[in-house]
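What you see is the complex with one protein chain gone and the rest in place.
We call the chains A and B, going by the order they appear; numbering starts again at 1 in every chain.
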Amino acid sequence: MQTLAQLAQIIKADLIGDPQAVVRRAQSFEQAEAGDITFAADAAYRARVNACRATAIIVAEAVPGATANLLIARSPKLAFARAIHALHAVAYQPLGVSGDLVVGEGTALGEDLSIHARVSIGKNCLIGDRVTLHPGVVIGDDSHVGDDAVIYANVAIYERTEIGSRVIIHAGAVIGAEGFGFVPDEEGRQVKLLQLGRVRIEDDCEIGANCTIDRGGFADTVLRRGVKLDNLIQVGHNCELGEDTVVAAQTGFSGGAKIGRGCVIAGQVGTIEHVIIGDGATITARAGITKNVRAGALMGGMIPAQEYNAWRRRHALYSRLPELADRIKQLEAIIRDAGFDLEAGHDLSAE
Amino acid sequence: MQTLAQLAQIIKADLIGDPQAVVRRAQSFEQAEAGDITFAADAAYRARVNACRATAIIVAEAVPGATANLLIARSPKLAFARAIHALHAVAYQPLGVSGDLVVGEGTALGEDLSIHARVSIGKNCLIGDRVTLHPGVVIGDDSHVGDDAVIYANVAIYERTEIGSRVIIHAGAVIGAEGFGFVPDEEGRQVKLLQLGRVRIEDDCEIGANCTIDRGGFADTVLRRGVKLDNLIQVGHNCELGEDTVVAAQTGFSGGAKIGRGCVIAGQVGTIEHVIIGDGATITARAGITKNVRAGALMGGMIPAQEYNAWRRRHALYSRLPELADRIKQLEAIIRDAGFDLEAGHDLSAE
Partner (left out) sequence: MQTLAQLAQIIKADLIGDPQAVVRRAQSFEQAEAGDITFAADAAYRARVNACRATAIIVAEAVPGATANLLIARSPKLAFARAIHALHAVAYQPLGVSGDLVVGEGTALGEDLSIHARVSIGKNCLIGDRVTLHPGVVIGDDSHVGDDAVIYANVAIYERTEIGSRVIIHAGAVIGAEGFGFVPDEEGRQVKLLQLGRVRIEDDCEIGANCTIDRGGFADTVLRRGVKLDNLIQVGHNCELGEDTVVAAQTGFSGGAKIGRGCVIAGQVGTIEHVIIGDGATITARAGITKNVRAGALMGGMIPAQEYNAWRRRHALYSRLPELADRIKQLEAIIRDAGFDLEAGHDLSAE
């Protein structure tokens, strides 16, 4: 629990209200009760502030006539994230090292660890202080895990992987499997290009459940400081994701893609190989990135679903666009021949 | 083995043929032999009934001149599902609890269990009767697993998860990882919104291999009774999927999506956040749901593949649709100026 005076300081907000009022819980706007803190995401929520039962509401600006205690912050969502943390984060407590740990020669373990049962660590690894390894985690030879990292159940980490401090890896993720490189031989059989690089995950990254991050071919696949991946994301060999970039679920980066810092990549996006996306770019859901994207660009591409019959009719016309274009061209020719002044623009028949 | 008289009763069908004939095996229409039962999915199969070697064929209506024994059922596929079950389902037999079970304080285990080796169960869990846990299953603290649930190898279940009776979870699925919620701070670093909710999976659900179902932010992520998920599906935080809804592989639901009951969602579909899909809606493969969908609607969206060059040409024209529209508008202006009566409809230049 926190007084609003304390909390205002922690979340960097200005209080309008009772500094001695106490909140014990963060909660959503709709579910909040007395004793809770919540936030108004935008003007529509601010307009409903008196319908909210929370003891304190974080807002972007003062709300005339508001009855609740208000905490004014430039980014209410950021202030709320800090409030949730202040009220609900549990301080780390080391659980110790399970007696059944399987660990290879030459591996050094840090202090104050929480290593659950059924963990396997290979040879010559370095495990930092206060690391948590949940059951079923497998770490290959010659890997490093930084201080305060948390690796959830059944994560598989291949050999020679570098994992920074405070990295969180959710259950089932696979880090460092071999990149997908094959070339057909004289008889059409696929010959593998051995993948000799590594995966390096810098500090403060978070990797979602069942993600797959492949090792590089020669150089490394790199996630820079603070990258956050949602679930079921594929990161191909030799990709590099820039600092603080966030990526939503089921997106896939083909080999060698370079993503800038501070990018926002939505879900189910795909990129071709070796594409470069500039810093601060935003890619909306399901976009297929086939060319380099400049810094700061906003790129879209999803075809929204439609009523099935309407979609069928539109799609049929889409399929017949060449014919449609030819008919427009023909009309233009007739009009021109009839003596009208037509500035026809480009010739649609030439691609 | 069953006599057709017995089987007709079990699968709720009317028999035309020999009640004492015996079938031992269910099989596909093409592969069926004497001693087998199969089904004719539609009229095309019914027309080929005498080319099928099965002893009994389930059909939607009588087939004049058929030589095989026929079982008439309104839904032959449903009757066939019941026949497969009657002939091939193996009664549950408890295997006992492996001596190497790792289990936390305060956890209560039910009776007649089948807990394989290498299972870890946290503290204060409740495991029902006749539950099967395959090797490598990890269950977090304060979780419940209902009677007759089957959890396959290497499934990871985070703390405080609720799993109903008869739920089946296939290998590698991750239940209850933290939802994807981040907000940038003053310096562009991503700050996490702690995820305090849970996952609740009601009775009779089935979850496919390597699916990921995130815990809610404050409230819970909920799969209602009888939801069936195929493989590699992402269910974001605070989603709710309605009773008996089925979802095909690789579909992703963004945070807060509410899917009605009895929906059919095909593969590789994606939805935006907080979207609402009404009861009984059907979403065809790869559709991108960007707006609420009314109950019973049929929504499409997949762009079918085409010969590469044809696709390139169509796509080039798609890219030039604004120009195409401008040219139509110009033609209309000329025609109108020439004195023709043109009911031009909407102005395409205004979006």
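Here, contacts are C-beta pairs under 8 Å (C-beta built on N, C-alpha and C of every residue); 3 or more make two chains touch, one makes a residue touch a chain.
Note that the structure is a prediction, hence the values are computed from the model and not measured.
From the options A:Ala40, A:Val63, A:Val150 or A:Val174, the residue with contact to the chain not on display is A:Val174. If you put the hidden chain back, the residue from A:Arg24, A:Arg53, A:Arg166 or A:Arg320 that touches it is A:Arg320. Among B:Lys77, B:Lys123, B:Arg189 or B:Arg294, only B:Lys77 touches the chain that is left out of the view.
Touching the omitted chain from subunit A are residues 102, 118, 120, 136, 138, 154, 156, 158, 172-174, 177-178, 180-186, 188-194, 196, 210, 212, 214, 217-219, 232, 234, 236, 250, 252, 254, 268, 270, 272, 282-284, 287-291, 293, 297-301, 303-304, 306, 312-314, 316-318, 320, 323-324, 326-328, 330-331, 334-335, 338.
Residues of subunit B that touch the chain left out of the display are 26-28, 31, 75, 77-78, 80-82, 84-85, 88-89, 116-118, 134-136, 152-154, 170-172, 204, 206, 208-210, 226, 228, 230-232, 244, 246, 248-250, 261-262, 267-268, 285-286, 302-309, 311-312, 315, 318-319, 321-322, 324-325, 328, 331-332, 335, 340, 342-346, 348, 351.
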